[in-house]
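A single protein chain has been omitted; all remaining protein chains appear in their positions.
Take a look at subunit A:
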Amino acid sequence: MVLLQRPHILLLLIGTHQFLQCWIAFGSVNEEGQKQAEFSEELLLKPLPDHKLLAHFHFQSSGPPSTSNGCHHHLFPKAISQLVQKFRIKEMELSFTKGRWNYESWGGFDPLSSSNAKPPGVELWAVFDVPQHHIDASWKNLTHTLSGLFCASINFLESTATYSTPEWSFPPASGNVRYGTLPCEAVCTENLTPWLKLLPCRDKAGIALLLDRPSLYRGFYHSQQLHLTSTGSSSEGIDSGIILEQTLTVVLQPNSEMAIEVHASEKHIQPSWSLSSIFGKQVSGRCVLAKPSSVYLLLDRGLSAANGLTSENFWSNPSFELSANPDRIFLEESSSHSKSLSILYMFQVEKYCESEPFDIGLMWKVPVAWLCQQTPLHASRFLMGSGNERAAIAISLKSTQFTEGFMSANSKDGSCELRVDVFQVVPWYVKVYFHSLRVFVDQQPRAVSDIIEKIHVSPSKDKMSPGVMEVVLKLPCRVNTAALTIEFDKGFLRIDEYLPDANQGFDIPSAIISFPNFHASMVFLEDDSLNKSPLLSKFQEKCPVMSYTEVLLVPLTTPDFSMPYNVITITCTVFALYFGSVLNVLQRSVAEEERFLKAKAAKKTGRLPLLLSKLSAKLRGSGINQN
């Protein structure tokens, strides 16, 4: 069926493309100054220090203002624009992630990792442009809509017990933000297909052709995101449309057979790779609707320093070989943090066609070892304690090589402080005692008020709302380790509140550790043609450095799931026993009582106290008299 249909789709695509081009040309003449619907596709490849390769797909569609052409859309997905219009979304981000971003070896201090490293499972946050009391209703509707759009159980975020309202520690905080995560959501190809449907060429042409499912899901990390920014607001009258960014970040292990064959003795050599060896496919030309369609190869600061690349010799590099000639090479603007600069090789897909498909390969000649730039403090989170009654969460921050450099740079002025924001959401069945918050700096307990500058807590309500803790830490720059611990009691749930696999445990969503004093950005020295690339202009934006901690798995005590009937019947029997026997004692008639006493007295004599024996003797006497 697909084979039969393909020619039609191609024909249709070509037809649309030609029509669109005419239309765009026409439009640009007529409606100058008005933004047009645009689409761009970009792929960024970045070798990682631990022999892996990062591939970052970036598709951006910008929708025209809704007033300019009614509800007709040429490029922009209609479903998304309806979503934005209906729920009045200012900004929204939805991510589906599998695997965990390895901050230690993949870096955490560049725009790529701080905006694309996401917690496992589904994360959704949205900023609404509606009055405060309508936000929750909008959020509920939004979760249901997205759940239908992406074939995921996002609708579980509907209940108030699963989402939270960050006050100030969550970076895009602007009051109307709602934040929710589903850490245990399984991400698979059924979530990718609807995501691809939003692209004008789907995965039939252009860079998206590389998205081969088996090779994608074989990766170590896989994060698929959807970021919406709507600058339009009907109240102000300024309407610049919607920008939809779809990114897919994968970390893959290149097939290193080739390298092993060549340099069997050299274990440290980076694996050589090519697009076709990683994805099993090649790019046969661009998606005809995409304006810039380009592939980038990024060598980050550490790598270019290890290679001895400087601004002079980056054209002729001795340590590796590219299979295709880059069209442009960008150098990063020198920054204060480090001497070495990142280098970006750009390849334009437009030049290639089906007969001559685009395939870029990188062949290492000499072993290279480098380190990615890391976050100021490496954050990890773990559980303490044993048993199923109570435990404690510990968030530990360890200094990295970056902090050392930062510290040496700032050590001249004595009072150097490092600000760290911690945002932690816990589900209601993790009953946190906020008064038990302890802070350790360099393994020494410190007074909470010394280190914590600001704290905002919203305690969890049973089955109503999760517990939210937002803390601002002021740590001295010379800190080696810092730790926050907080105790909690494990809650007990009703049997129907447990997940199907209850003994597996429950997930505590990742904590967000952000460093508001640091901003990750990469500014590349370039002429004005750079403005056309949405990916590079996104790199230029200053985004705060943040990292997610691990998801914690908390085992909770389970009741016996097979017992409801037994428990109900036994408990009710005991209650009936109580009720019946007390009433019986109270109601027993006097005659019956006397008979009872007589019988008892006849039976035992030894243990009875003196009084009772007297009494029974008397009773026996009276009984005989009566008879």
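What we mean here is this: a contact is a pair of C-beta atoms (placed from the backbone, for glycine too) under 8 Å apart; a residue touches a chain by one contact, two chains touch by 3 or more; residues count from 1.
In this section, contacts and distances are computed from a predicted model.
Undergrad: Which choice in "Pescadillo homolog", "Beta-klotho", "GPI transamidase subunit PIG-U" or "Myotubularin-related protein 9-like" gives the name that UniProt lists for the one chain left out?
TA: UniProt protein name of the non-displayed chain: "GPI transamidase subunit PIG-U".
Undergrad: Any idea which of A:P131, A:G148 or A:P564 touches the chain not displayed?
TA: Counting the whole complex, the residue in contact with the absent chain is A:P564.
Undergrad: For the full complex, which residue in A:S105, A:T189, A:N517 or A:S581 touches the chain that was left out?
TA: A:S581
Undergrad: Which residue from A:L493, A:I512 or A:L535 sits in contact with the chain not drawn here?
TA: A:L493
Undergrad: Which of these, A:E190, A:E356 or A:D462, touches the one chain of the complex that we don't see?
TA: Reading the full complex, the residue touching the unseen chain is A:D462.
Undergrad: Quickly run down the residues of subunit A that touch the omitted chain.
TA: Touch with the absent chain occurs at residues 386-390, 428, 431, 433-435, 455, 457-464, 467, 489, 491-496, 557-560, 563-564, 567-568, 570-571, 574-575, 577-579, 581-583, 585-588, 590, 593, 597, 608-609, 611-612, 614-615, 618-619, 621-622.
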